[in-house]
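Everything below concerns the one structure shown next.
Omission of a single protein chain aside, the complex is shown with its protein chains in their original locations.
Letters are used for the chains, namely A and B, taken in the order the chains are written, and counting of residues starts over at 1 for each.
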Amino acid sequence: MNQDGLITHAEPVMGTVVSFALRTGQLPSPDLGTALKAACAVLQDADAVFSTWDPGSPLSLLRRGAPPSAPPPVMAEVEAACQQARELSGGWFDPWAVPGGYDPTGLVKGWAVEQALRTLDQAGIPAALVNGGGDLAAFGMPGPGRCWRAGIRHPWRATGLAAVIEVHGAVATSASYERGAHLIDPRTGQPGCRAASATVTGPSLAQADALATGLAVGGDAALDVISGLAGYHAYLIRPDGSESWTPGMEFTSG
Amino acid sequence: MKAGAWLVVGGAVAGFLGVLGLHRPAAPGALAAGPARAGSASRATPAAGPPGSVTGPAVQYGYGELATRVAISGGRITGVSVPVLSVAEQFSQELADRAIPVLRHEVLAAQSARIQAVSGATYTSEAYAESVQAALDKAHFK
Partner (left out) sequence: MSAPSAAFGASKAPAGRNRKKAPARLPAPPPHPALARIALVAAGLGLGITTALTFTAESASQLSAPGGLATFAGSLTGMTGTYLALIMVLLVSRIPVTERVAGQDGLVRLHRALAPWPICLLAAHALFLTVGYAQAARTGLWHEAGMLVNYPDVLIATAALGIMCFIGVISLRTVRRRLPRDTWWLIHLWMYLALALAVPHELVLGPSFVGHPLTRFVWSVIWAATAGFVLAYRIGLPVLRTARHQLRVVEVRSEGPGVVSVILAGQRLDRLPVSGGQFLYWRFLTPGRWWRAHPFSLSALPQPPYLRLTVKGVGKFSQSLAGLRPGTRVAVEGPYGAFTRYQQRRRRAVLVAAGIGVTALRSLLEDLPRGSAPVVLLRASRPEDLVLGAEVRELARQRRGTIHELVGPRDEAAIDEASLLRLVPDLDYRDVYVCGPEGFVADIVAVAGNLGVPDDAIHHEAFAL
């Protein structure tokens, strides 16, 4: 426990580290531990199904053209979410237009984090924020009268922030400064990225994750698409340092 | 000395082409077409440290290197230390900083922003260690 009553936990999974911040309220410690364990199990299960590094995962088998006979039901759930995301993003997020076949990686992490968050909610945790390596979602209030706050990482200063926003639902950011040119432009099938940093906020982390990926690839064109979506907002930093955001995007001061 | 000159030229051409031929460029786009040399991210493979720990690869910030060691026990991060720190020269750091555009809502010190999380491109578990998120997690760590 620390000064502001939050407990944190970091779980290495899915090739990144998922950070948990929980307000425990009146919950006794053992229940807290159980809830955390359950949430982490959700993440590990998702990793086992959707990992593209594990050649034996159901997704890898599917991509190799040898789909498992009894695919886990979550695969269908994710596929449906991907179809919805492709529509919402106007085609800038398209997991079917990448080399090697269907690759929902741009959405899976957000989706898995959302599931983990739901687990915590169902376990009775009053407030929690889960950050899946840069894509985060939260519910509740970290303290009386306070909101969860997140910083958006500065594209060129590793320890600086480009902006600070309040978290209402989900925040997802996509960029190339961590993993290099891994974003594929669905229109060309080649690596392409028009943003130094692309952030999307909204009610669903799975969708926000996908939309952020599409925004990073599509740049201003994708920004226009997202500004037409109810409930979702976007913030784009271009490689030359200029920025744009949708009208409803709100920043807080430091 | 004419033959000697040809030997030198031949050696120079061989050396030049040899290096170019053997060169494996860093991941393209790692620099997001940004200014000068700040933020270039080229990674080496992670090295092994004491058992149960992972030494992050020396991450490039253009002029300096930062390698941290994350102690992992039972799947939980139990400690972060910095065994190797060759920080960019003040000169180089200032040079890099001066070339970066200033963003409108920029907050330079994450500590003062009273945030609980950072949203950014997904970092690897190795890169997590030196991220601001790791510092936030550590501050609240149970």
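What we mean here is this: contacts are C-beta pairs under 8 Å (C-beta built on N, C-alpha and C of every residue); 3 or more make two chains touch, one makes a residue touch a chain.
Keep in mind that what you see is a predicted model, and the values were worked out from it rather than measured.
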Query = Residue-wise, where is chain B in contact with the chain that is not depicted?
reply = 1, 4, 7-20, 23, 25-26, 28, 31-37, 40, 42, 58, 60, 62-65, 88-92, 95, 98-99
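By definition in this document, only the chains that are shown with their structure count from here on.
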Message = Can you compute the centre-to-centre distance for chain A and chain B, using the mean CA position of each chain? Integer Å is fine.
response = 23
Ask   = Which residues of chain A touch chain B in the complex?
value = 1-2, 4, 6-12, 15-17, 19, 21, 109, 129, 131-136, 138, 142, 148-164, 167, 171-181, 191, 193, 196-197, 199, 237, 239-243, 251, 254
Query = How about chain B: which of its residues touch chain A in the complex?
reply = 26-30, 32-35, 38-39, 41, 61, 72, 75-77, 97, 100-108, 110, 112-125, 127-128, 130-134, 136-137, 139-142
